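Left out: one protein chain. Kept in place: all the others.
For subunit A:
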Amino acid sequence: MAKNTNSTSYEFYKQKNKEEMKYQLITFALMIIFTLVAFGMVIAEYNPMFTIPVIILLACVQVGFQLYYFMHMSHKGHGLPALFLYSGIFVALLTVLAMVTIVWW
């Protein structure tokens, strides 16, 4: 590979990385907002039957951001990682469901 092709592609990717970093910062801002909303709702003492599902949903969305942006799962070539992780989440949900229903149902 010629040297100048390398540096052109370096500049190209550097620009691309910079744009991605902008999305990372937006992701971070959203995660902070979700955290503030979750804590705020608990401090405001709304009805727990309403607050609990909402804060769990906020946690799931925040984790989704973390996985897809911070851990790059939105990038190409993450088919197998997604398979591994979602298999893990499937077993995880079954585990929690089993333990909670045994005791509380």
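Keep in mind that, in the parts below, a residue touches a chain if its C-beta (ideal position, glycine included) is under 8 Å from a C-beta of that chain, and two chains touch if they have at least 3 such contacts; residues count from 1.
FYI, contacts and distances are computed from a predicted model.
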So one subunit is absent here. Using its UniProt record, which name fits best from "Cytochrome B oxidoreductase", "Autoinducer 2 import system permease protein LsrD", "Zn-ribbon domain-containing OB-fold protein" or "Fe-S cluster assembly protein SufD"?
"Cytochrome B oxidoreductase"
Interface residues of subunit A toward the undisplayed chain are 1, 6-7, 9-10, 13-14, 17, 20-21, 24-25, 28, 31-32, 35, 38-39, 42-43, 48, 51-52, 55-56, 58-59, 62-63, 66-67, 70-71, 77, 80-81, 84-85, 87-89, 91-93, 95-96, 98-100, 102-104
